[in-house]
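My questions all concern the structure below.
All protein chains but one are shown in place.
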Amino acid sequence: VAAEVDDRAWLRAMLDFEAALAAAGVDAGVVPAAAAREIAVVCEAEAPDIAALSRGTARDGTPVPSLLAALRERLSPEAAAHLHRGATSQDALDTAAMLVSRRALVPLLKDLEAAADACAVLAERHRDTLQAGRTLLQHALPVTFGLRAAGWLDGLEDSAVRLQEVRAGTLAVQLGGAVGTLASLGEHGIEVRAGVARRLELVEPVLPWQSNRMRPALLAGALGAACGVAGKIATDVALLAQTEVAEVAEGGEGGGSSTLPHKRNPVRAVAARACAARAPGLVATMLATMGGEYERAAGAWQAEPETLSELLCITGSAVAAVRCLLEDLRVDEAQMRGNLQLTGGLWMGEALVTVLTDSVGRARAHELVESASRLALKSNRSLEEVVAEVPEIAHVLSDAQITAALDPTDYLGSASQLIESALAAHRARRDGP
Amino acid sequence: VAAEVDDRAWLRAMLDFEAALAAAGVDAGVVPAAAAREIAVVCEAEAPDIAALSRGTARDGTPVPSLLAALRERLSPEAAAHLHRGATSQDALDTAAMLVSRRALVPLLKDLEAAADACAVLAERHRDTLQAGRTLLQHALPVTFGLRAAGWLDGLEDSAVRLQEVRAGTLAVQLGGAVGTLASLGEHGIEVRAGVARRLELVEPVLPWQSNRMRPALLAGALGAACGVAGKIATDVALLAQTEVAEVAEGGEGGGSSTLPHKRNPVRAVAARACAARAPGLVATMLATMGGEYERAAGAWQAEPETLSELLCITGSAVAAVRCLLEDLRVDEAQMRGNLQLTGGLWMGEALVTVLTDSVGRARAHELVESASRLALKSNRSLEEVVAEVPEIAHVLSDAQITAALDPTDYLGSASQLIESALAAHRARRDGP
Amino acid sequence: VAAEVDDRAWLRAMLDFEAALAAAGVDAGVVPAAAAREIAVVCEAEAPDIAALSRGTARDGTPVPSLLAALRERLSPEAAAHLHRGATSQDALDTAAMLVSRRALVPLLKDLEAAADACAVLAERHRDTLQAGRTLLQHALPVTFGLRAAGWLDGLEDSAVRLQEVRAGTLAVQLGGAVGTLASLGEHGIEVRAGVARRLELVEPVLPWQSNRMRPALLAGALGAACGVAGKIATDVALLAQTEVAEVAEGGEGGGSSTLPHKRNPVRAVAARACAARAPGLVATMLATMGGEYERAAGAWQAEPETLSELLCITGSAVAAVRCLLEDLRVDEAQMRGNLQLTGGLWMGEALVTVLTDSVGRARAHELVESASRLALKSNRSLEEVVAEVPEIAHVLSDAQITAALDPTDYLGSASQLIESALAAHRARRDGP
Partner (left out) sequence: VAAEVDDRAWLRAMLDFEAALAAAGVDAGVVPAAAAREIAVVCEAEAPDIAALSRGTARDGTPVPSLLAALRERLSPEAAAHLHRGATSQDALDTAAMLVSRRALVPLLKDLEAAADACAVLAERHRDTLQAGRTLLQHALPVTFGLRAAGWLDGLEDSAVRLQEVRAGTLAVQLGGAVGTLASLGEHGIEVRAGVARRLELVEPVLPWQSNRMRPALLAGALGAACGVAGKIATDVALLAQTEVAEVAEGGEGGGSSTLPHKRNPVRAVAARACAARAPGLVATMLATMGGEYERAAGAWQAEPETLSELLCITGSAVAAVRCLLEDLRVDEAQMRGNLQLTGGLWMGEALVTVLTDSVGRARAHELVESASRLALKSNRSLEEVVAEVPEIAHVLSDAQITAALDPTDYLGSASQLIESALAAHRARRDGP
């Protein structure tokens, strides 16, 4: 995504805006066709000097005046007089922000799709791969790795849905002129705006949004949430890849260490987490700049473009890292099974209670299992061993029944159905309506 | 909104969850009807001691264990055994968070509607009330106060649309059991979840979302954006109410000062801005907590409930303050007209260029007007006066034509159409499909 | 700390300000002694109705007018006329914020000291307790648990130093009157301010700081950093307490689970991490409010008090949780030693290189060890075993020398010295100059 949000990309977007504005002016009868053709050629051509634009930005606060001056030098006086007709600097920059965002969302959503596809493969393949479910970083009850992957998929789906909504409904052209009245376009303002929107494939807004910053704010929120989802997956992978857990490892070339050959650093997970750590502060900035003054803010609006660029960039990086990580993930099923034994089956007590309830009532079942669990914990034996020695239990359950009750494979509740639901939702969205 | 998010409201929401869970269990055949009835009665009754719950929260990290203990004391052993059946503490708290949010959105959206209605009235009434448009806090070109109010309306509409989307699509029941498998409900998990969702009028999610925090994040983003819109309106009002500007004033009782009788403090605008200043940091927290570990985060999730409560509360306060402010706003049209004169009509130069272009060409028109403007500025005279003395202009335009060209009333572009669009969008949403 | 920052504590602080102001006025000759005595009595007495103050805050934006009205009802007209003499509402609230902070810092710093003491005990006791050092969540090289505890101690020390600096240098009285000129105190303003500062044991600032918000910002920064340190310790503990790592466990009563008896939830670590997750957003708010308008901000300042209260409260909670956690920490040295073996000694390759360098040169030593490490990793044997079979190594090192070179106990570098430095710094600060 980085290449879609750099200075060159912003410049391209501003040039596209100016060309579209002139072309739309022709349709509305306010710009001569020849002038618009000339403007289109100049805007299409090789980009002006970015360093010079930076100096202009330092002087004027925005790159637009320098850009216009550079373009006018290459235009006939007649065409120059029609360049930027009806627009103000903020129109060019805000529309460019939307174009840059739409273009950056292309690789971002592609990576998001690929990450979701990779999760779907993992969810399907590991539908029955038992793994410890962990709460507060402690083993709690068994899950399957497929369910975990389905959970990641669910987050990626939510992100994709939201970003698609934002792309379709939030990215709008901005054209208002100096104060949002489109005054210098006379009675043709709305018509010109419609033409620009159509040409740039952006939404046509109800009002110019120069001082209603909902669009950048909603875009930022969706990006921040996508970063959060990427960070969540990366966190789980980094934890599962711990030396002591070792249930997954990142594939690929990176992450080795020549001095510490046993290390396999989860470099993509780390990269995604680093991006995710930066997103909340940037989203906060995009929200804090909503309250700008009057028709154009004196500072708030000017803080947006760089913040938005960074947010697009780190979200893109986070999602790309997670995609790589998921596509190459090495899963150690044996280690998953092995770790399940760490707590001696104590977590299956809940399941045993359910089985015993029929014979001895719920309350007594609870008491029996709790006391057996305490004994197992104290004596460092497995729950199964201890339970078999409790007369009141042995009386109502055979050894085989006890073993069955304590088998984690049979205590997965709706895991399989839930995986199926997540896969179905993924397929439905991907294949579209 | 404060009353909808206090300790009592959270408690009510948790009790409603437990009652709905038991009732849904009856339908699925996992809870006896008598137990569910007993649970419903106890949950309906007077709330347990909130101070005691606080102590429990301090010990356990969540209020749920204490709450369950308090309820079990009032239940028969049989009903007690079925209370909270299939759920984990997070299920109760997350579902409560959604219920609390849905209930808090009722007054919040009502205030948002009323604020939008008040804006619509202002937009309509002041459709032709001229006012200075200001960019970077400087007079730029004329607008109408109606257009400004339409701009505020547009922001409120965007907020209302987004919050309604979130209410309808994002607020979901959470039921997953200890690790999201619904294991202790056997094969009835999904069915019970559906029953709870239906009873509490919440969305049924694809997967339990205990470790996919998109829902709280999207809710927070929508609230933060609504706060931003409220802050924007409040900023404009506070600025327009400045002693030097004096174009509007807050009505109502507040804001007077006994020692400084001339002061009319914009107390509601100040209150709304104070709320808006707090929102971005809280939204950042809600995003930062998305990356929790495994099936239940060790710290991230636990930071959410209080942050969400505050965010709901300040958004509610901000919107309520803006509603009051708009419903009571005193508008001084004469002062608006007066302030328009502060720059001696210089801003109408752009309009004069347009008129002159036909006779002398665009480039020459620019030159003539720029030179006249400089002269007017230097000599502290009005542009009209100076222009009338420029032979090349006087040659092509009569005095009356010059006066007409410099009349701000005729340089409002699409303002009227834009107001109409904003009003139409408001009516369409309010009156529904 | 919660009790030091609640509504009652703020009220107490405002009352103390009013009493000190009247007393200082007596010294400066602007308030009759009898009036000040009367004011002192009323301010000392039982607090006015907090609910009524809340209603006043809703109306006026601050609780001060309601508070003054309530006090005046209990005063003689003469004393009432001298109440709040020379001050504005912000003076009372800002000074109260400083008093509340100073009082909240008492338990906070006490907990911080105790936490540091507990760390010092751990650092000393476990000076030689070997433990895996982990980077990017992977085993890297050995450390001692004592060094880890010294690292925690170092962070706590840094926090204590910074908070003590802030307490001594940043917490200042605010007295400026309506616009910071102290106009209504005539020529006695500075004198009265000095008296208030002395009575309340607060710093006397160069200027009134009603519109220079460095003090709240620096205080917030120091609190946020302390939260960060607490969060770091809690993160390490939560990770070390993982089922798979199991090197430490929280002591105390909390954290058990009746249904999952094997779980020992790190509830204090979780609580501290939840607090730490909330701090950055609150600090951001305190920084964002620095840019208020003119002599009293229209919204920014009003966002501070609640944000500061929360920040004090969560910092207090985080530090208190970490204190408990450290004082009760259960350390499993055997498990630490056991986990060290997980990577078959591969990490000691770096140490072996150092020993071999003398005989075969650094470059060759690297090659030999890398190739042996790869073999060990592939064949799942320990490095020691493999190395002993490499002729070129066996030629220059005896088995005993190889064993010694691979002994982690001898590869701890400056760990012991560093522990000593951390302990010395702690003792030096605690025992004071």
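Order of writing sets the chain letters: A, B and C. Residues in each chain are counted from 1.
Quick note on the criterion: a residue touches a chain if its C-beta (ideal position, glycine included) is under 8 Å from a C-beta of that chain, and two chains touch if they have at least 3 such contacts.
Computed from a prediction, not measured in an experiment: that's the story for all the values here.
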Report summary line: Checked against the full complex, the residue among C:Ala279, C:Leu356 or C:Val386 that touches the missing chain is C:Ala279
Query raised in the report: Of C:Pro65, C:Gly180 or C:Gly316, which one is in contact with the hidden chain?
Result: C:Gly180
**Report entry** Option from B:Ala22, B:Ala284 or B:Ala297 whose C-beta touches the chain left out
**Finding:** B:Ala284
Query raised in the report: Considering the whole complex, which of A:Leu202, A:Val267 or A:Leu329 touches the chain not shown?
Result: A:Val267
**Report entry** Absent-chain interface as seen on chain B, which is shown
**Finding:** 132, 134-141, 238-239, 241-245, 258-267, 270, 280-281, 284, 288, 339, 342-344, 346-347, 349-350, 370, 373-374, 377
Query - Missing-partner contacts on chain A, residue numbers - result: 59-61, 178, 231, 234-235, 238, 253-254, 259-260, 265-267, 269-278, 280-285, 288-289, 298-300, 302-303, 306-307
Report summary line: Residue positions on chain C contacting the omitted chain are 77-78, 81-82, 88, 133-137, 140-143, 147, 150-151, 154-155, 157-159, 162, 177-187, 189-190, 206-209, 211-214, 217-218, 221-222, 224-225, 227-229, 231-232, 234-236, 239, 273, 276-277, 279-281, 283-285, 287-288, 290-298, 350-351, 354, 362-363, 366, 411-415, 417-418, 421-422, 425
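We take it that only the chains that are shown with their structure count from here on.
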Report task. Counting C-beta pairs in contact, pick out the pair of chains that comes out on top. Result -> A-B
Query raised in the report: Just curious, how far off is chain C from chain B if you go by their C-alpha centres, in Å?
Result: 34
Report summary line: Expressed in whole Å, how far the mean CA point of chain A lies from that of chain B is 24
**Report entry** Set of chain A residues in contact with two or more other chains
**Finding:** 134-137, 140-141, 239, 280-281, 284, 288, 350
